[in-house]
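Heads up, one of the protein chains got dropped from this complex, but the rest are sitting where they should.
The block that comes next holds chain A.
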Amino acid sequence: MYNPTVARLTYRALLGRRRALIMFALPALLIIIASVVRALVGPDDDVAAELLGGFALGAMVPLIGVVAGTGAIAPEIDDSSIVYVLAKPIPRSTIIMTKLVVAIGVTMAFSAIPTLIAGYILNNNSQQLAAAYAIATLIASIAYAAVFLLLGTVTKHAVVFGLVYALVWEALFGSLVPGARALSIQQWAQAVVEKVGRGDFITSEVSTATGAVLLVVVTVAATWYAMRRLRVLTLAGEE
């Protein structure tokens, strides 16, 4: 279910493109903000939860997920260079699984590590907030990568749709409309780590069990459908 050559090509495509800059810029921004906040207000659990939940988990992870998830497959489909990978005796499911693993790995690396560092800068992991949010970003990375990888196999405008979902749905509706909040990867990930953090800093619209189940369902369904899409990928002629 994993092909190292496909993985190598995907890593190089992901980290070699200009888009990859956003994956370095967002974590850097998070750490800078954390440092500034710490210097101005000192260690504060409320501020830490606000920043880690609102910015790190709420904006940074989905954005990195969009770049890594769609970037792992969409550009290759777009310019049809994916032909060289598909015209090989390798099951398409293996190609999807491999690209998913790479997208998850990249999203995790660029979101969990900076979140943990920012958490320590903000309040020295007081109330275990840094650990809880780092775990939440790890969990959310899996679901985001799967959803955005699927998006990359479905539409040419994967990045646009991905950004709309990440920014408009998760960030805007998610904070304004209560119903929308229940349908958000960010909320589900928070539900899972609710009990990791001490105190009542981490809350979610859904219960821990519901959040976990929904994350698994979404991840599995998205991956399954992406495999199906790749099996019937067509290349129309240039004529």
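General remarks:
Operating definition for what follows: a contact is a pair of C-beta atoms (placed from the backbone, for glycine too) under 8 Å apart; a residue touches a chain by one contact, two chains touch by 3 or more; residues count from 1.
Note that in this section contacts and distances are computed from a predicted model.
Per its UniProt record, the hidden chain corresponds to "ABC transporter ATP-binding protein" from the list "Cytochrome d ubiquinol oxidase subunit II", "Formate dehydrogenase-O, major subunit", "ABC transporter ATP-binding protein" or "1,2-phenylacetyl-CoA epoxidase subunit A". Looking at A:T5, A:N124 or A:T203, the residue that reaches the missing chain in the full complex is A:T5.
The residue from A:R92, A:H157 or A:R229 that touches the chain not shown here is A:R92.
Taking the whole complex into account, chain A touches the unshown chain at residues 3-6, 8-9, 12-13, 16, 79-81, 83-92, 231-239.
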